[in-house]
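The complex appears here minus one protein chain, its other protein chains still in place.
Moving on to chain A:
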């Protein structure tokens, strides 16, 4: 599940995973509020797992809310914990090299998907 700039990581990760034979369903939420929770739940019921992707801090992220919706509405469909991929929990640095480290990377998303698919 992603939205906005997070979609670039999500789609890039999906491409990479497809090369390894892991087929990911990528959902662009388009709006955060109202949130298309039905689409989220439908997807979870189909795949039994979820990774949220967004830039921003981990605490109080949109992914946190998505996780809680899934846990409450589709608990019995989960085969793995939901993983929220976000930026690092640090103030955004000005130095370009440090900024790169503070941001989310495609590899982190790929790793998260491998984790929830147990592969």
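Basically, a contact is a pair of C-beta atoms (placed from the backbone, for glycine too) under 8 Å apart; a residue touches a chain by one contact, two chains touch by 3 or more; residues count from 1.
The rule we apply is simple: contacts and distances are computed from a predicted model.
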(request) Have a look at "Acetyltransferase component of pyruvate dehydrogenase complex", "ATP-binding cassette domain-containing protein", "RNA polymerase sigma-70 factor (ECF subfamily)" or "Tryptophan synthase beta chain" and point out the UniProt protein name belonging to the hidden chain. (result) "Acetyltransferase component of pyruvate dehydrogenase complex"
(request) Decide which residue listed in A:11, A:78 or A:103 touches the omitted chain of the complex. (result) A:78
(request) Please give every residue of chain A in contact with the chain that is not shown. (result) 21, 48, 75-81, 118-119
